[in-house]
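Note that one protein chain is taken out, while the other chains of the complex remain in position.
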Amino acid sequence: MKHPVYFKHSPDNPTPLSHRVVRKVRFDELDPLNIVWHGHYASYFEDARVALGNFYGIGYMDFFNQGIAIPLKKFHVDFYKPLQFDVSYTIEALLHWNEAARLDFEFNIYDTDGGLQSSGYSVHLMVDKVQGVLVAKPTFFEDFCEKWRREEIK
Amino acid sequence: MKHPVYFKHSPDNPTPLSHRVVRKVRFDELDPLNIVWHGHYASYFEDARVALGNFYGIGYMDFFNQGIAIPLKKFHVDFYKPLQFDVSYTIEALLHWNEAARLDFEFNIYDTDGGLQSSGYSVHLMVDKVQGVLVAKPTFFEDFCEKWRREEIK
Amino acid sequence: MKHPVYFKHSPDNPTPLSHRVVRKVRFDELDPLNIVWHGHYASYFEDARVALGNFYGIGYMDFFNQGIAIPLKKFHVDFYKPLQFDVSYTIEALLHWNEAARLDFEFNIYDTDGGLQSSGYSVHLMVDKVQGVLVAKPTFFEDFCEKWRREEIK
Partner (left out) sequence: MKHPVYFKHSPDNPTPLSHRVVRKVRFDELDPLNIVWHGHYASYFEDARVALGNFYGIGYMDFFNQGIAIPLKKFHVDFYKPLQFDVSYTIEALLHWNEAARLDFEFNIYDTDGGLQSSGYSVHLMVDKVQGVLVAKPTFFEDFCEKWRREEIK
């Protein structure tokens, strides 16, 4: 499986941040073909995105507490293999570096044997009540990005 | 199909208010047995409850605008027949009279031929930020109930 | 919180079988009040029911492999406290003894501090393509119940 390149990078950019969660296919996610209905991948990707955000302190709530929402601009999934009932899988979220005030997330779902089951991405804007869509990163996230660039984020 | 009696009534109580919506089974609601997964009935019942609330001016938003939420206390479904892909069905919501500050909703889902497909109920409390669970109906709803008792609600 | 008695028991009945799963509230389960929308409890209860079925070898697939489906006849939830974003909770499923060919499940959701968050039940019939609704337990499940009665099920 050749992996699509969702976001282009300069070699100067810091390494993407990543986080993984493990989940199991549930009965209510299956369709009449006995595989996961495609619409549930939005929930799968979100699980890993929320876990990454919580881990690094840049989650939904961290933005909300600054009066900022991070609505989706784009959402994409590439499906390679179906997911069956009761199997476990790993969802990986990667946050890619972006100079602009947006969040570029890549996602990969791996089978228990490490095979790539699906991949995708989501792009998020930053919005507050006063300015609408932000053109500059909010201070707390700018500070975070500085540390990320200096490779001080673990 | 003998219909369960979900709420007991005195003969003095005003007739329940009712409203109906028509809906169609969607592919993403089907389970591996090719019938609607039972968890979706919460959405079906809610559709009719929202339509009734909007029709009579006592919906979620009407309560919210008074600072009151109406969280569920109980939710129940009795299933009689499965629902198949792409069939249409009618959801009926009935609001039963209650002297207390709560909402007693009954639901019936009918096939296109009028057969009873399922029934159920939901019970809602009224909650505000100051008093918590309300023991008396809020004024706007008390006014509504007076008209209901006088049979002035159409 | 006084716990409702969903199923009546003779003192001779074997102890209910039980199983627990731990889960975390996800963003996509929240409603505009920032609490879990009530319809998601069907998925929560099912998670614990599936885990119990798998653990004891009497799950959906075990019945399906005998040509038997176990559709819901009844579903019920009593809500005591709202569930907030990102909190963990424990879902307990209990399978109660029943002489008839049906499955009586009770569910309890517990907060991390052990408080009862909600409870409920589901009742399932057994159906095959030849006889429709079964009046007697299928052999594999009858065998299981014999062991359960003799307290040989761990």
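First chain written, first letter: the chains are A, B and C, and each begins at residue 1.
Please note the rule applied: a residue touches a chain if its C-beta (ideal position, glycine included) is under 8 Å from a C-beta of that chain, and two chains touch if they have at least 3 such contacts.
All values derive from a computational prediction rather than experimental measurement.
Looking at C:L30, C:L116 or C:I153, the residue that reaches the missing chain in the full complex is C:L30. Of the candidate positions A:N13, A:S43 or A:T90, contact with the hidden chain is made by A:S43. Residues of subunit B that touch the chain left out of view are 26-28, 42-43, 46-47, 50, 54, 60-61, 85-86. Although one chain is hidden here, its contacts on subunit A can still be listed: residues 33, 35, 37-43, 46, 69, 71-79, 82.
Contact residues of subunit C toward the unshown chain are 27-28, 30-34, 37, 39, 85.
Here, only the chains that are shown with their structure count from here on.
Taking each chain's centre as the mean of its C-alpha atoms, subunit A lies 33 Å from subunit C.
In whole angstrom, the spacing between the mean C-alpha positions of subunit B and subunit C is 25. The multi-chain contact residues of subunit A, meaning those touching 2 or more other chains, are 27-28, 85.
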